[in-house]
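The complex appears here without one of its protein chains, the remainder shown in place.
Each chain gets a letter, A, B and C, in the order it is written, and its residues are counted from 1.
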Amino acid sequence: MMTQSSSSQFWLTRPLGERTTQIFLGVLFAALLLVTVLHLAVPQGHPLYVNAYTVNLFGKYLSYALLAVAVDLVWGYLGILSLGHGAFFAIGGYAMGMYLMRQIGDRGTYGHPVLPDFMVFLNWDSLPWYWYGFDMAWFAFAMVLLAPGLLALVFGFLAFRSRVTGVYLSIITQALTFALMLAFFRNEMGFGGNNGLTDFRELLGYNLRSNDTRLGLFIATGVALALGYILCRAIVTSKLGRVCVATRDAEARTRFIGYRVERFQLFVFVVSAMLAGLAGALYVPQVGIINPSEFSPLFSIEIVLWVALGGRATLYGAVIGAILVNYAKTVFTGVMPDAWLFALGAMFVLVTVLLPKGVAGLLIRRKRQKHDERASTGEASA
Amino acid sequence: MRRFLILGLACLLMGWLPTAQAQQASPDDSAALELLEALDVSSYPAKGEAITAILQSDDERARDWLQALLDGRLQRTEDGRFVIVLDNSGRNWPVEDALTNESLGEMSRRDLNRIGINNALRNQLRSAIAVVDLYSPNVDRRRTSATRLLGEVDEELAAPLSELIAEEEDGQVQRRLAQALAIYQVESGQLEGVEALRGSLHPRARVALSRAANGDDPIVADAAREALASIEQNLKINRGIETLYFGLSLGSVLVLAAIGLAITFGVMGVINMAHGELIMLGAYTTWMMQQLLPGQPGLALILSIPAGFMVAALVGIAIERGVIQFLKGRPLETLLATFGISLILQQLVRTVISPLNRTVVTPEWMSGSLVINDALSLTLNRMVVLGFALVVFASLMLIMRRTRLGLEVRAVTQNRAMARSMGIRATRVDIMTFALGSGVAGLAGVALSQLTNVGPNLGQNYIIDSFMVVVFGGVGNLWGTLVAGLSLGVINQILEPWAGAVLAKIIVLVFIILFIQKRPRGLFPQKGRAAEG
Amino acid sequence: MTRLQRKTHPRTPGRFATALIAAAVMGVSAQAVAQENDPIKVGILHSLSGTMAISESTLKDTVEMLIDKQNEEGGLLGRQLEAVVVDPASNWPLFAERARELLAQHEVDVVFGTWTSVSRKAVLPVFEELNGLLFYPVQYEGEESSENVFYTGAAPNQQAIPAVEYLLNEVGIERFALIGTDYVYPRTTNRILEAFLMEEHGIAEEDIMVNYTPFGHSDWQNIVSEIRRFGEEGKPTAVVSTVNGDANVPFYRELANQGVDAADIPVIAFSVGEQELSGIDTGPLVGHLAAWNYFMSVDTDENYDFIDAWIDWTGDEDAVTNDPMEAHYIGFNMWAEAVRKAGTTDADAVKDAIIGVAVPNLSGGYAAMMPNHHITKPVLIGEVQDNGQFDVVWQTPSTVAGDAWSDFLPGSRDLIADWRAPMRCGNFNVVNGSCGGSTAAEEAEAALAE
Partner (left out) sequence: MSFLQSLKTRDRVFGFMAPEASPVDVRHGPILYLEDVTVSFDGFKAINNLNLTIDDGELRCIIGPNGAGKTTMMDIITGKTRPNEGSVWFGSRHNLLQMNEPEIASLGIGRKFQKPTVFEALSVFENLELAMAADKRIFPTLTARMTGEIKDRIDEVLETIGLTALRYQPAGILSHGQKQWLEIGMLLMQRPRLLLVDEPVAGMTEQEMERTAELLTGLAGKQSVVVVEHDMGFVRSIARTVTVLHQGSVLAEGSMDQVSSDPNVVEVYLGADDEEAA
């Protein structure tokens, strides 16, 4: 299967050049700046005014984009189609959610100093041990990265050690997130069951219901995305990145030239999971709720679709895809509520069939042409 | 309700027989009207009295009235006439006069007031009718009424009951009545009753014994305890069988849902996320067939087996031609494209048919359960589905093993180029295979329509489980799918009682994950060089 | 009685006043944009796709129908009404986003919407922040009273408690199996019922069985056979079902097939209405019960008019009506009435005006908006008929006022809600006379201190 796919995908080759990255980061920061200015400087009611709702929306898109980048790292470069990345996203989100719940303190409807509301009316008399420490920001934020990282480490260790590959891996990642969804739905788990965690008040002392905080979160997400992107780029352009691509296309071969493939897979998988967790943590305070539906396998598949649509193994493609799809969702669900699923479904079908390299594929082709010229000149000199 | 039994039997002793009634001249309708008017009161106890009165009155229409009352079809018009509604669906209902039985044409539900009853009255009516039926020439009626007597007997009843037992010619009725009598005896602390109840699995009997076991009379108590012990033992065994059956029937559902996938996914390597929606289409086909053939749910169901297969197969072909053929050798891409398709199909059903669930009627021969004994009865609909699953599986095996298509399919999957060069039309084989897989999904839908709701979300609930089953069993191995499905079903049902439904499912999933670690290619992996990626 | 005294308990000066003024200012500034003669915008926030579409899509149609009717009657305050429909697609974060869109983008004057508890919880902060009005039409677990939400569905004391009382007194049930889907509504309801049964009626612990299943649970074999055995112990037994939506069809199918008959073990459901029944073959279910505040079979002319209007609107001869639809019917009329009373659609004005407003319900009585933003409702017990309808077998002599805070939960015993000036508090503690939280808080603090 690997070899099959590789032949059709050898275009996924050039590690990102300096310039792509510069362009991407440039565009990103320009966008951040623009939105900020239009939100703060432009008076309300003015056509150019960007209201808090929109800022918040963009913030959400950006966190999705970061998630997509994380998925692209493992799928695009490592060839691991994870249908369970929603799980890492959600766990990161829950870690943040737990912190925000603790921040509510005694301002809950029951005014209980320690227990969140849902625990009070489900008659919990004390805080379960795994909620300890989440009143401290540093601990919670550490957990945002560590919890998903740890899960990925254990799961990946088992899976890669025993060389579960291809579809099998995809399916058990799906099983993982499905099992977690069911588990988090259980109220005994102490994560609020189906209602999840909500009614957040403040983050690091900033009121979550003020527009400035929203703007802040939006910018923070943008920066996080930039950093995540830079990190991923560093990885994929390093020799390690090339080992990943090698693994993706010919795992056995990579072993025979002496690379312990499973360790490389594990390393990248964990990094990706942590990024997903970070994305989740930024997502939650912006949408104001985290509940087990983020674990649903369908969501995880959707993430993969963003990446596919944007273009695998390009990183920026993932970002484009995530923003495009979710923007489309927002528009469609508003404009044609009854029919938007048709549009979404059709989009997925058409892109996979007609545009297998995603939106980024077009750009890539141009790059490849340039590259060939360079190659041919090299030939001449030789 | 005992009151009415007694009364019934009292009448019997007075030589009253409903059958005898028929000859007598029918009383004038004013009396009858009074009887019915007594029913049209708000208080339920009063209605109870009225029912008694009707029962006591020697009117041969009594049974019809009571039956109509029981079915909520005895109603009263604005102008005070009592009518029996013949069909209470839609806005206007055909009615007939309760007294004269003459048809009054259609009436609007606005002009009719139902004479309401509640469960208590319903019980009362059932018993009343049962008592009447105890003397009916119809054996089945006698059986049902005899069964109702279990645990309802008291001393006034004991004496006449033993006479009845003597007279009764039908063995089953006799046994039932004897049990009923024995239960009464045990409750009243007589030893012979205990003996008679030994080994009886009927809950009433068990309750009676356990009460006796804590009774004052030591002899009876010991005997009862002893009897109980053996019963409990017996119950355990039955429960074990029951759990196994539950497991197998759940397993059969999983197998049905997964087997089509085992073909498209296992044999063709296409990850068809729209598989669930193909199942859904099968279920909707069943619904449509039942709409087309109103009143014959059974026939409709039978017909929808080929219909469901065809519909799903055609859609399958459309998918294969329209999308999948362009994604040769990109299995993971097929996942994405077909996911889009599944979204479209779902919303299509929502907009074209309805977002609401559709009613699919269970035909007579599939409803209820097969009574093995008082403690163990197997639900028929699931038994049919179980059988159906096995048949589908067997025929698939035949197709794969014995037919030309099967041969070609295997050839193409093993070495496409070679198969081509040997003159096999690979594209045609692809279409056929995918159609087959999809068609089987349709069959699964037909079966599921008898177990769960027929709605737009039907497919989503099964797609993930299906993938688990196929992967657990080993991709490309139909036997694997069968074994995997059934075993997962049984495991789940064994876990459920002590772990709870949710936890059981989680445990099963974790089990699958760990299992895949141990055997990365499932229960029945394909070995050899061919299998190396 | 005791509750009455509580309600007239001396109030503290509303500490919310300042916050409220701020909110008011916001609200007004938002209003200022809207011109006098352009239409009044009514937001509809119900899922049209995804798993909840099955229940919610009809509610969207209901509101559209009501708006239509209102416009035919000349609209409100001389202005036409305009529906703004969005699709939260059964996705909870999307609910919050859509709510924000309705309030911030479209600047709607009122929103009718949400079904599940989680969707309501998700939008609640948005409505409180942007001071919108939400009418929530579904029976729910209570334990909430927001200044911006009007709960036109039943609170537990308007459905669960009377239903169980009916079973105890009218049917003589002594053993209860509480079967529910594992989410907050069944959890809370069952806890309330357990407390109620044990404390008020001395039902023994072993006579209560509690079981939870996941959403869309489809394999009920084990649980039903468990219920069957539970009912074979010689005491009259009933099942109290808070099983949600899709899981009901297989549940009832299994009940029927395993021969659990309504006469032996009646099942009383709180989430099964006409619409759910329309997906089930009701033949084998006759006699099973449901507790609602409205049934399609209610024999009043208002109801028949409503049904006919609905059938004409949908163009479907066998379209059914159900309780949440009535809730929207009541809610919509209440809001319209309040707007007329206030002479404006301004949120704060409407909030003040609507308390005490009474409009006819469909079962021949009146529904009044209580100070705790819940309404008065009659409680009806219906038995399933073979034509997919319910036959009302019992109903409360008078209407029952919704309790925001249950008297049977330790956390909320001492809480009441009253949104009238000067109290304006959703969780007023009658014991320590302060707004904000139960004495459970002090207890816990004490516990921590030790």
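As a working rule, contacts are C-beta pairs under 8 Å (C-beta built on N, C-alpha and C of every residue); 3 or more make two chains touch, one makes a residue touch a chain.
Since this is a predicted model, take the numbers as computed values, not measurements.
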Sole contact to the chain not displayed, among A:Ala95, A:Ile172 or A:Val245: A:Val245
Interface residues of subunit A (partner: the chain not displayed): 3, 6-7, 9-13, 235, 238-240, 242-243, 245-246, 248-250, 252-261, 263-264, 267, 371, 374-375, 378-379, 382
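Basically, only the chains that are shown with their structure count from here on.
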Centroid-based (C-alpha) most distant chain relative to subunit C: A
Whole-Å gap between the CA centroids of subunit A and subunit B: 45
Per-residue overlap in subunit B, given as positions that touch at least 2 other chains: 347, 460, 502, 505
Residues of subunit C whose C-beta touches two or more other chains: 48-49, 182, 212, 214
In the complex with subunit B, residue positions of subunit A that touch it: 1-5, 8, 81, 155, 158-159, 161-168, 170-172, 174-176, 178-179, 182-183, 185-186, 251-252, 297-298, 301, 304-305, 308, 338-339, 341-342, 344-349, 352-353, 356
List of subunit A residues in touch with subunit C within their complex: 45, 51-53, 56-57, 60, 106-115, 118, 120-123, 182, 185-187, 193-196, 198-200, 209, 287-289, 291, 293, 329-330, 333-334, 337-338, 340-341
Of subunit C, residues touching subunit B in the complex: 48-49, 51, 53-54, 57-58, 170-172, 182, 211-214, 216-219, 221-223, 225-226, 232-234, 246, 248-250, 253-254, 256-259, 262-263, 266, 275-276, 278-281, 283-284, 287, 289, 299, 304, 317-318, 383, 385-387, 391-394
